[in-house]
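Only one protein chain is missing; all other protein chains are in place.
This part shows chain A:
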Amino acid sequence: MRYLMMTKPSATNTAPNENLFEEMGKFIEEMTASGVLLATGGLEPGGMRVTARGGEVTVTDGPFTEAKEAVVGFALVEVRSEEEAIEVTRRFYQIIGDGDGVIQRVFTS
């Protein structure tokens, strides 16, 4: 089963240091090697807002949800169980520290 993990910016806005980048790189490498991590990436803050109404598609630069609600990173993982998804997330937060996120099951077929 696949899960999409999305992270929001951390409440205590500590600047990332070298150490964190290195640990994060190791973690991503390990998760990729074990076949768990399928895709991951960081997201441009904000992005564009798209609205479709009556066949009309509008793209605007705002208004956005509150900055702390915006998604800033994602990871698509393939795991055996919900618990495994949680366990992978736990390790992620052990590296980056405080923060909030969402895990959602991705339905494949």
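Things to note:
Following the convention adopted for this analysis, a contact is a pair of C-beta atoms (placed from the backbone, for glycine too) under 8 Å apart; a residue touches a chain by one contact, two chains touch by 3 or more; residues count from 1.
The criterion applied here is as follows: contacts and distances are computed from a predicted model.
Choosing from "RNA polymerase sigma factor, sigma-70 family", "NitT/TauT family transport system ATP-binding protein", "Branched-chain amino acid ABC transporter, permease protein" or "Cation:proton antiporter", the protein name stored in UniProt for the chain missing from the display reads "RNA polymerase sigma factor, sigma-70 family".
Annotation for chain A: contacts to the undisplayed chain at residues 26, 32-36, 38-39, 76, 78, 80-84, 86-88, 94, 108-109.
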